[in-house]
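Written below as structure tokens is the structure these notes are about.
The complex is shown incomplete by one protein chain, all other protein chains being positioned as in the whole.
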Amino acid sequence: MTTTDPSARIIARGLRTSVAALAGLAVVYVLAIGFTPVEARQGVAQKIFYLHVPSAWCALLAFSLVGIGSALYLWLQDPRLDRFAAASAEVGVAFAAVMLTTGPIWAKPIWGTWWTWDARLTLTLFLFFLFVGYLALRASLHDPAERARFSAVVGILGMLLVPFIHLSVYLFRTLHPQPIVLKPSAPSLPPEMLRTLLVSTAVFTLLYIGLVTLRYGLAMAEEAREEAGDAA
Amino acid sequence: MPSYDGAADPAAPVLEARGLRRSFGRVRVLHDIDLTLAAGEALAVAGPNGAGKSTLLRLLAGLLRPAAGEVRVLGRSLRGGDAAARRAIGLLSHQSLLYDDLTLAENLTFAAKLYGLSHPAAAARAALEAAGLGDRSGALPSRLSRGLLQRAAIARALLHRPRVLLLDEPFTALDAAAAARLREMLRERLTEGLGMVIVTHHLAEVWEIATRVAVMVDGRWVADQPRTGALEAFLPRYRTWIDA
Partner (left out) sequence: MPETLRLALAIAGKDIRAELRSRTALLSAIVFAALVLVVFNFARDPTALSAVDLAPSVLWVTFALAAMVALNRAFTIEREHGALDGLLLAPLPRSALFAGKLLANLAFVGTVEALTLPLFVLFFNVDLRAALPGIIGVTVLATVGFVSVGTIFSAMAVRTRFAELMLPVLLLPFMVPPLIGAVQVTARLLAGRPMSEMLGWLRLLALYDVVFVTLCTMVFPAVVDE
């Protein structure tokens, strides 16, 4: 790998962005603990909210981009789109996992139950399963063109499944009103909480961008190495 | 005897490929391959494993899409799945393309329907009779010997009167008698104007019926010439890549 190797540059950019985002996370941590009021009903445990909600947002963003990337790939046949979709899926599954673990950790002390079937958790759970299916399929296919085509099909179908999951949860809840309103976010937030939430969301998004860039660059380097190996 | 005329100019190629490229991932399998085949011509394609011969055949059959270049059958491009172009192609693989749970008659009737033949069952029966399999039409493929299965596969391949027959290692696992019968059948069809591309590992099996011989190595042609003279004269130059 020479210094002008494009994959090396992308990896470097990805690393820089991710490190910046992680530094940003430290800022968020300080903000959340030190500069944001404690929520009256839920206490200090509520502060996991500033990790939980942005993770869910990033998982959804990641999945939407997998879907869009997949549709564009089938149309344009550009392998870079496939590489991007795969990177987004790997990063997205991590965010979904974070969201799905912080959810129960938060719910147990506050509501006494590990899991709630509220809209956001349910949707993220499905995104998680869709990501896992997407990545499992990719792992079991070895022809790059076939892998790209098949993943793209799963990506597009998955993207269109999401509104139906939403609709199902909505119908379920309107017909079965929950006795307790388990809403992990209050309908209107005081300004300091909103500020911390927005900062956290921005930092998480930056982390998403950094990690996807990094993963994309690594995929490029992997492919280049395989090609060199095949030619040898 | 069915004949395969229909092209306005008997010298016009029935099959043409220009600039074919195909890759597996980032590895190029075929580099700008050209090919021309006239009616009644039999082109034998030999070469080492991994040379790209099977890939080329699948591209010619329309089973793969080229990354670049075009395949034309009877002057019509295969791109976009043109029905008339597809109807002009037949494939004889080392696999039979038959369903184990259907009888020979049912298999061929289904193939006839796929090609839009007007009386599918009758066409199937006629093809099986012509192949000498009339009394086996109710048999399941799993009950047949390799030689008989190959005959059924040939009947299926030629059912719709294609102008071009693509053969992928057709002599695999055939005993001497079955191989001779296959050669004889191919020879007959050639005189009727069917064009053929035969991919093979063993030139000796097709040498007698081939009218042209080509050798492919690493996705490129290294030879393409009329088949004249004996195999023994041809081989030495290409010893490194092909065996008889």
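What to note about this one:
Residue numbering begins at 1 within each chain, and the chains themselves are lettered A and B in the order written.
In this text, a residue touches a chain if its C-beta (ideal position, glycine included) is under 8 Å from a C-beta of that chain, and two chains touch if they have at least 3 such contacts.
If you're wondering where the values come from, they're calculated on a predicted model, not measured in any experiment.
The residue from A:156, A:199 or A:212 that touches the chain not shown here is A:156. Residue B:83 is the one among B:83, B:122, B:173 or B:204 that touches the chain not shown.
From the options B:77, B:95 or B:145, the residue with contact to the chain not on display is B:95.
The chain not shown here is touched by just one of B:27, B:114 or B:180, and that residue is B:114. Listed for subunit A, the residues touching the missing chain in the whole complex are 74, 126, 129-130, 132-133, 136-137, 140-141, 145-146, 149-150, 152-154, 156-158, 160-161, 164-165, 167-168, 171-172, 175. Seen across the whole complex, the unshown chain contacts subunit B at 61-65, 81-84, 86-87, 89, 91, 93, 95-102, 106, 110-111, 113-116, 141, 156.
FYI, only the chains that are shown with their structure count from here on.
Each chain gets a centre from the mean of its Cα atoms; for subunit A and subunit B, those two points are 50 Å apart.
Against subunit A, the residues of subunit B that register as touching in their complex are 23-27. Of all the residues in subunit A, the ones that touch subunit B in their complex are 143-145, 223, 226-227, 230-231.
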